[in-house]
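Before I ask anything, let me first share the structure, which is written out below as structure tokens.
Excluded from the complex is one protein chain; the other protein chains are retained at their positions.
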Amino acid sequence: MKKLISSQEAMALIKTGDTLMVGGFGLVGAPLTLIYALENAEHATDLTIISNNLGEPNRGLGKILRAGRVKKAIGSFFTSNPDVIEYFQKGLLETQLLPQGTLSEAIRAGGAGIGGFYTKSSAGTLLSENKEVREIDGELYVLEKPLHANVALIRAFRADSLGNLTYYKSTRNFNPMMATAADIVIAEVDELVETGDLNPEEIITPHVYVDYVVRSEIKLGGARVG
Amino acid sequence: MKKLISSQEAMALIKTGDTLMVGGFGLVGAPLTLIYALENAEHATDLTIISNNLGEPNRGLGKILRAGRVKKAIGSFFTSNPDVIEYFQKGLLETQLLPQGTLSEAIRAGGAGIGGFYTKSSAGTLLSENKEVREIDGELYVLEKPLHANVALIRAFRADSLGNLTYYKSTRNFNPMMATAADIVIAEVDELVETGDLNPEEIITPHVYVDYVVRSEIKLGGARVG
Amino acid sequence: MLAKDSTSHKIAQRAAQEIKPGDFVNLGVGIPTLVADYFQNDANTVFLQTENGQLGVGPSPMPGTEDLYLVNASKLPVTEMIGASYFSSADSFGMIRGGHIGVAILGVLQVNRLGQIANWAVPGKAIMGVGGAMDLLVGAKKIIVTTTHMTKDGKPKIVDQCSYPLSGTRKVDLIITDYATFSVDEEGLILEELASEVTLEQVEKNTDAPFRQSATLKIRSLD
Partner (left out) sequence: MLAKDSTSHKIAQRAAQEIKPGDFVNLGVGIPTLVADYFQNDANTVFLQTENGQLGVGPSPMPGTEDLYLVNASKLPVTEMIGASYFSSADSFGMIRGGHIGVAILGVLQVNRLGQIANWAVPGKAIMGVGGAMDLLVGAKKIIVTTTHMTKDGKPKIVDQCSYPLSGTRKVDLIITDYATFSVDEEGLILEELASEVTLEQVEKNTDAPFRQSATLKIRSLD
């Protein structure tokens, strides 16, 4: 399989100052093997991380925050990691909080060549401060910008040898959009299959979007694979 | 199956002055049974039709045009029906030509609560005349509005008893977006299966979008089914 | 998990009465999640959507049978109803913002006199997460709030003006607390129902916003 690399090789693709997208809704659908490798990839600092959450205190992405390697967090729900609030209040972390639908749509827009879009979500709230708000058909809409990243770390269920991906139940979440919106897309997968083994109708991420595949070594609950 | 109706019953849901979305790329993925029924549903006139094409001369949607029942056509490629140009030039038909990507994205936006979006497509061309154009990161983008319809006539491959839909190969095209963007969605399908017979991971259109299902009676090439 | 007779469960039980066959329903984090325990869905005619990407959410799994990769918006294990489907967050919020979800049941920190809500931030405190709340608020056809009438500190959650930042400008449709049920119209709150344990005076005393009384004020029944 041409695109198959190790998680350590994957980390060599990340540079200081990069913007990373990291899939998952909490830990579900998060690329746990890649996140673990990122914790150890100390060469990569000054990171901007686009992810729904930023891990938990000193767990997952939260570990990278405590190591002082995160410059900015863009997500929808930081409450699960009180460190984020603490670092933000101390001026050690920039944050950008977006409604979850806006976050996912902005990532999709980034991958789909959309220069911006209008959503009613957050109109009239603090989250639309400093954003363009306009009335469309009598209702207020907020202009939201697309999100892009240098590297996306995503999790899928199966990959074929070309890199076509399927997902498993609620692990899909942000992963398919992130696969479209980064210069380098690295997919951690549970199973590798031959090209042709996936039903063409059920491929969610066509291989054009996938640059590298890494075998998942950590499952939810902490069990190690293989 | 609660939602199963005949194509004649489906036509009773269409009123004069309605905006209709009609799926398909040419005839592929077009709801041929419903289009045939629409030809005979002479009560419905003054229609706005959103469809990639407008049939061919006196065929499919082209027949409804010749019957003088189409007020406006919104699509990306009318060349396949020279009648469209003739009717337009005679002032008998309004047209709105959109790049195909803009057409599909506008339909998606209509179904997804997006108030408008910016695309580079058509910037600097006649098709962006009278549209808002703005510079984003040094490039020109055109503001495009969402599209909605009163009724969508779409074609799918399989429907389960709830109305979940799958599609077949290149028949998918505009159908999944149109399923989200109309007040009433009528899906013509080739096969009816029991709820539970479709793999949840391969359902493309969740049943929340589907109001009625009609059994397909006409296949491509003109063969009658059943 | 709270005991079945707790305040939260009574609120959830009352909210479940609002769910009708054919409804597409999104349940927010907290008390709303409990609502799923209180309506019968044997005929699979109520369809729960969870914004992390599933339509057809089934009841909580039996202990020991949990699939850790199948969770709701509260990140709690759920199951899959027959006819369920999965989709991305972008598609899920397209469904929500696009008006395809009939009922959203949300938790709140505060509700104001107009029925606008605050449920995503507390200045100076470790709450900094909006999740899908703002999208649901603009997108769902009907919004039901479920909340305890009072904070843990004994302060009213229904207030004249929210001291916490608003989640949007839209008014909710129904507010269900352990004390009472309020509907909302253009002018504000209307008391529709009193819980059997409380008096009108208690509700008045513990509600910091003006409200009118419905001409058909009822005593709540949970049977």
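Think of it as A, B and C in the order they're written, each chain with its own count starting at 1.
We take it that contacts are C-beta pairs under 8 Å (C-beta built on N, C-alpha and C of every residue); 3 or more make two chains touch, one makes a residue touch a chain.
Since the structure is predicted, the reported quantities are computational estimates derived from the model, not experimental observations.
Asks: Specify the shown partners of the omitted chain in the complete complex.
Replies: Across all of the complex, the chain we cannot see touches A, B.
Asks: Considering the whole complex, which of A:S80, A:T180 or A:S216 touches the chain not shown?
Replies: Checking the options A:S80, A:T180 or A:S216, the one contacting the hidden chain is A:T180.
Asks: Among B:S104, B:N164 or B:T195, which one touches the chain that has been omitted from the display?
Replies: Result: among the candidates, B:S104 touches the missing chain.
Asks: Against the chain that's been left off, what residues of subunit A make contact? List them.
Replies: Residues 108, 110-114, 160-162, 164, 180-181, 195-196, 200-201, 203, 206-209 of subunit A touch the chain that is not shown.
Asks: Kindly note down the residues of subunit B that lie in touch with the hidden chain.
Replies: Looking at subunit B, the ones touching the missing chain are residues 25-26, 28-29, 52, 76-80, 82, 84-86, 88, 95, 97-105, 107-108, 119-127, 140, 167-177, 204, 220-221.
By definition in this document, only the chains that are shown with their structure count from here on.
Asks: Let me spell it out: compute each chain's centre from its C-alpha atoms, then which one is farthest from subunit A's centre?
Replies: B
Asks: Where the CA atoms of subunit B average out and where those of subunit C average out, how many Å apart are those spots?
Replies: Distance between chain centres: 36 Å.
Asks: Where in subunit B do residues touch at least two different other chains?
Replies: Residues 112-114, 200-201 of subunit B each touch two or more of the other chains.
Asks: What residues in subunit C touch two or more of the other chains?
Replies: Residue numbers touching two or more other chains: 80, 86-87, 93-94, 96-97, 138-139.
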